[in-house]
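Here's the structure we're looking at; comments come further down.
Removed from the display is one protein chain of the complex; every other protein chain stays in position.
Going in written order, the chains are labelled A and B, and every chain counts its residues from 1.
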Amino acid sequence: MRYALLVQGGPYSHQAAHSALRFAEAAIARGHHLETVFFYHDGVYNAARLAAPPQDEPHLVDGFRSLHEAHGTQLKVCIAAGLRRGLLDEREAARHGKQGHSLEAPFELTGLGQLIDAGLSHDRLITFSP
Amino acid sequence: MILHTLNRSPTESRVYRQALAAMGPDDRLLLIEDGVQGALPSLVRHFGELEGRLFALREDLEARGLAGRCAAEVLVVDADGFVALTEEADKTVSWF
């Protein structure tokens, strides 16, 4: 089946992102195609490029990134929720006159319409919230 | 049939009541994260009419030291079982 996940919890403050990654592994292990992870609400912080957790803790940003690298999962970050919270890619940083950027590929800023599309076009959408 | 997930303990949040009110007669409820506290024998009564449709995630029980304290009527599933529940349901709704 084609799966999408919606992650709404920020990293390390709540279990939501850990639960989502664990579910992702299990879904893939059962042969499903995890096509999309959409980040909304405080979930957008899971895309923070500069996250530097201690080495003995799970690295959530790398965890999501490796879903993309190993399985082609698209990592979509709501642009409106992201910009409000300081998650900007190079293009948005330039557009807003900011030095430096806080989000980079394979995470991509996209509109909320992509969440609705994923929800309606994939076989399953599973939400992990704080 | 809808799979509902709940990540709050019934002693901490009344959201479980909203979930129960929105559940159809065949719907299932999976307790995850802090929600697994609801699987304790003293709290499981909050989910009274769900016999056979109430699940809890093993990994979240184990991580909290609650795996051996789970009420007998709660069906314990692992992450693989969680995915299987989402396969069997038409859709999944999360309550938080």
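By definition in this document, a contact is a pair of C-beta atoms (placed from the backbone, for glycine too) under 8 Å apart; a residue touches a chain by one contact, two chains touch by 3 or more.
By definition in this document, contacts and distances are computed from a predicted model.
Considering only "Molybdopterin synthase sulfur carrier subunit", "tRNA 2-thiouridine synthesizing protein C", "UDP-glucose 4-epimerase" or "STAS domain-containing protein", the record for the omitted chain gives "tRNA 2-thiouridine synthesizing protein C", by its UniProt protein name. In the complete assembly, the contact with the undisplayed chain comes from B:Gly24, out of B:Gly24, B:Gly48 or B:Gly65. Although one chain is hidden here, its contacts on subunit A can still be listed: residues 6, 40-41, 80-81, 111-113, 115-117, 119-120, 125, 127, 129.
The set of subunit B residues touching the chain not shown comprises 2, 14-15, 18, 21-25, 27, 91, 93-96.
The criterion applied here is as follows: only the chains that are shown with their structure count from here on.
Looking at the complex, you find that subunit A touches subunit B at residues 1, 3, 15-16, 19, 22-23, 25-27, 29-30, 32, 124-130. In the complex of the two chains, the subunit B residues touching subunit A come out as 5, 7, 32-34, 59-60, 79-80, 82-84, 86-87, 91-94, 96.
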